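Every protein chain of the complex appears in place save one, which is left out.
Now for chain A:
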Amino acid sequence: MSPTGSRLTALAEGADGSPGRAALIGYLPVGYPDVARSVEAARTMVGAGVDIVELGVPYSDPVMDGPTIQHAVEHALAGGVKVRDVLSSVEQVAEAGAPVLVMTYWNLVMRYGIEAFARDLAAAGGAGLITPDLIPDEASRWIAASDEHGLDRVFLVAPSSTPERLARTAAASRGFVYAASTMGVTGERATVGDRAAQLVADTRSAGAGHVCVGLGVSRAEQAAEVASYADGVIVGSALVRAVQEVESDPTRGMDRLAEVTAELAAGVRGARR
């Protein structure tokens, strides 16, 4: 059974008479500002209302990321973060009680060894992978390895995806399908792409069980809007920026991050379904 899929289903169904809702999925890169504090930050996020964690592996050439995340991963790489730090971080963050997906560019997994990465991620308690530069067409070895180790496979769809590609991606994904709200890279935007709701509907029609939306969501009202039609709301840059503020003013501890997370969580929980 899919770890993230089960969580999304449980949230959607609600519990103890409470209404169902979408999930808040929070992204942070491992190693920013350093490994220990990135683990603390991820756990803080969970404590403040994130339902599913997305831990990023810092990469030298993050072409799907905008300036905020790129700055953070460059900082992490300069600090010497390694792929093995990500696996140990997964273990510590998973203990906080939320499923942990790893967001990674594909070369890092290839270099580690696809089968070995799947084995070690599963052993660390990871839920699966989000792969921004791996489309299902190129993923046969990852599909086999993730099947063997019971890991989720989150592939992306975009506003430009054809119906055929939506169907193919929906069929290949497990856990959820990541719908990119807009054509572009990660970063905070004034509005979430107006094509996102249609993309979610089309992806569901193409066979996806769960569809979560990312790119551009940074404020509570945007989270509420997306949560009204998607199974999950993915936030990255806004949380990374909160960590950045914490880093520049250590006396505040993780308070700012907890605050931002709680606002987003309230947005998701207050969404009209």
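In the analysis below, a contact is a pair of C-beta atoms (placed from the backbone, for glycine too) under 8 Å apart; a residue touches a chain by one contact, two chains touch by 3 or more; residues count from 1.
Operating definition for what follows: contacts and distances are computed from a predicted model.
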Just go with whichever of "Radical SAM domain protein", "Glycolate oxidase iron-sulfur subunit", "Tryptophan synthase beta chain" or "Amino acid ABC transporter permease" UniProt uses as the name of the absent chain.
-> "Tryptophan synthase beta chain"
Sole contact to the chain not displayed, among A:12, A:64 or A:122 = A:64
Given A:13, A:95, A:137 or A:249, the residue that touches the chain left out of view is A:137
Using the definition of touch stated at the top, determine which of A:156, A:170, A:217 or A:271 touches the missing chain.
-> A:156
Could you please point out the chain A residues that touch the chain left off the display?
-> 59-64, 66, 70, 74, 77, 82-83, 105-112, 132-135, 137-138, 155-162, 165, 169, 180, 183-185
